[in-house]
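Every protein chain of the complex appears in place save one, which is left out.
What follows is subunit A.
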Amino acid sequence: MKLFVSEGNPHCLKVLAALELTAVKCDVQYVNHEDKVVQFLSHPALPAVLLPNGQQLFSANAICRYLFEVSGQNCNDHCNQWLEWEVTVLQPALLRALRTAVLQGKGSDVSQILQSPLNFLDQSLLKGSKPYLTGEAVSVADVVLWATLHPILSDSSFTIGEHPSVKAWFDQVAAVHSCQSAVQKVLQGKGLQAMKSYMQRQPAPPNSQCRDAQPCNNNPAESEERQHSVSEEECEEAALTWSKGLSSCPATDKQHPILPQEGKRNVLVTSALPYVNNVPHLGNIIGCVLSADVFSRYGRLRGWNMLFVCGTDEYGTATENKAREEGLTPQQICDKYHAVHSSIYSWFQIDFDFFGRTTTEKQTEIAQNIFWRLHEHGYLVEDTVEQLRCENCQRFLADRFVEGTCPHCSYPEARGDQCDKCGRLINAVELRDPQCKVCRQTPVIRSSKHLFLDLPKLESQLEQWLEKSTSTGDWTTNAKQITHSWIRDGLKPRCITRDLHWGTPVPHPDFKEKVFYVWFDAPIGYLSITANYTNEWEKWWKNPQQVELYNFMAKDNVPFHSVVFPCSLLGAQDNYTLVNHLVATEYLNYEDTKFSKSRGIGVFGDMAKDTGIPSDVWRFYLLYVRPEGQDSAFSWADMAMKNNSELLNNLGNFINRAGMFVTKFFEGCVPVMELQREDKELLAVVGWELQQYIQLMDKVKIRDALKHILNISRHGNQYIQVNQPWKKIKGEESERLRAGTVTGVAVNIACLLSVMLSPYMPLVSQTIRDQLNAPQSCIYTMLQGGGTFVCSLSAGHRIGTVSPLFQKLEAEQIEALKKRFGGQQAPLQSTSSTPAAAPVAAIKVAAVEGGHSEKAEQLAKALAEQGDKVRALKAQKAEKDVIAAEVSKLLELKTQLAVAEGKNPEPTSKKGKKK
């Protein structure tokens, strides 16, 4: 065993005293303060011990404990308590005292800093009426506390008040020989000054006031961003804006067809076309349609002239495949799934101006037109490709229709594009013993002529355009990076034709029987879908001077939108509108894994509504975890937490309180408001958050902007909490007026919140305005320019009926959903899975269906039965595991009963529910 100490380090005092007192054999080595003995600690920690078993001790108290224990003196509860007190109370106070005394030379402050711990120690010694802390003999607690106090108590220059019991005890311990010799070794007779170099190297102790300000809350916006401090001018400006009132903006409902207008900001929004044969999962939804929806709703509120189009991408091998599986024609498959997609998006309230599809005549017309123009301008080249053809099925086999032995690892079931075993990419013709997946016959290699888009020839044009677009538009970082790496790696000609049936036919006579490859065909869908919406589609798509184009997608789709499709359009040379803003999300993971349709993991669009959770709450949570700038994860527990803490306790609570105060205290009419400095300050803070929101939304930072909405309701809650209108309303006239002002300001903030929420939660937003009976013009007023927070509900305005906006998501409900949707984490109870697990589950279901009191009754009965069962097992001396399993079920039932009786066994949010 080896002990490392440094001179002038007060912590070494206790260790050396303990070492000598216990006479444990140990090497002592003196090192510098800066020497790192324990490698993983960021600050050098001394004293430190290297134990015989190789482990290290870096806490002086633990070392002392160890020395005492090895010499046969164990620590009891009482002794533990003193050591814990020393670490949590005495040491921090003492270090602060030493800092002021040694480094700042303010010896006079020492007494005040140490007053309270010394009083406590004095009282305890007096009450204990024993000579030492834990009894009649010196214990580890005495040595540790003595050593900590030594630098101050042994120095007569400090006046620290009367503590007779402390003094008696201290002198007694100090007289122990080991303690005296330790002092000599560490401080070398130099007293406090010996510690100077040690103290200078210590990090500043945290301020005692901040110690309780925990960093640990669940809202990043709250902890990361400093509170915006408000100046006098900002307050006055906010008050002035507030007094302006609503502008009489004509509420223009949109009239189809929407076309670009002179003098307006004309914005065309597309979201990546979902592939028709897959039911979209939450990751797909947040990645494209939901994000695009929020932005286009926002744009409309800003008064921009918006057109939002999307549709299903329907051609390709996968559709043919699916049709074969389900015994339908490809067209029937498309019809079926197009309807599925449509209904999912309408449940999610995706407000498309037009939701079309790619299997239309317009698609053929426009795609073939682009093809001929590319052909005319010499951007298409011919080449032959070797492909597998199944003579039995009479068709060329797409990669996924071939199976065979992997040429790399000899895995017998390798697919035509990739080997599942070694993961390497395979060229289908390289497979050994290839088989047609449909008929199991051996295909033959045939060469077939194809057309390629000559990307290298278009490269310089593309780069020129890219430079302009990425520097003037809002491209997400990932979009820029992915595009950049494609260009850097060099562009190669890309095949645009395929030997398939289900696709847009290639019009060239040398290539009949062939269709366009989906990557070439699908993005043209944006144009053809718009053409199906309006005959004047070219006003949007051949009008880069007037139109700004936003593309929304997940990052895997970036290269097709930033490189390949722009090349098609550039090569066609017809003044096409190219993307100005490319907005790509990262991936959303499900719990701790990926969404997987084949394994049934995750939540799919069609199931979301079966969860019973409102569409608006889904939208909120998905947008709250929108993978903006980084991947994120969907988690049920987190969803429940965000719903309960943010929607219910923060946002919903504030809006509801504001409305209720108007109803209860002012007969439903907004009271007269006389703004004080404090109110103006709030207006300025709220106004600032509104500006942040607008700046972020303009840049399509949808998730970040959401945080500012939640900040506003947090400010609002605080404001109500501090001003307590429910108390003031009972006071005298001036107090009542104050209650009125606070209520009026609060209810106006609620109105502002409804506007800001509108793109995120359209239904809730409208419900708030209905409850407040707010004029529609408030929507258009507040989001003008940089954001104007005006008083839209003036004194005398009568509000409607106020009711709660959100519901709590209960832990059991969430557990059930998690199980149902194949989350990976099994709930705790199932770790003790025994055959008798069924009854609990059955009761759970019954409980959910039954009424509130009925449910409690049922549970109480089940609980009693389970209790009897456990007692019986114990009486029979059944096996431990069996009993444990039954006990855990008993506990589970207890929890459920508590929930059913309206008690809260596991509060989900540590922020207590405010009044």
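Note that in this section a contact is a pair of C-beta atoms (placed from the backbone, for glycine too) under 8 Å apart; a residue touches a chain by one contact, two chains touch by 3 or more; residues count from 1.
By definition in this document, contacts and distances are computed from a predicted model.
Undergrad: Consult the UniProt record of the chain that does not appear here and report its protein name from "N-acetyltransferase domain-containing protein", "Autophagy protein 5", "GST C-terminal domain-containing protein" or "Ribonuclease P protein subunit p29".
TA: The chain we cannot see is, by its UniProt record, "GST C-terminal domain-containing protein".
Undergrad: Given that one chain is not shown, which residue among A:334, A:482, A:790 or A:893 touches it?
TA: A:482
Undergrad: Among the options A:85, A:465 or A:726, which residue touches the chain absent from this view?
TA: In the complete complex, the chain left out is touched by residue A:85.
Undergrad: Can you tell me which of A:51, A:126 or A:722 touches the chain that was removed from the display?
TA: The one listed residue touching the chain not shown is A:51.
Undergrad: Extract the touching residues of subunit A with respect to the undisplayed chain.
TA: 39-42, 51-53, 55, 57-59, 61-63, 65-66, 69-70, 77, 80-81, 83-85, 87-88, 91, 206, 210-218, 220, 223, 482, 485-486, 489, 555, 587, 589, 591-594, 630-633, 635, 637-638, 641, 825, 828, 831-832, 888, 891, 906, 908, 910
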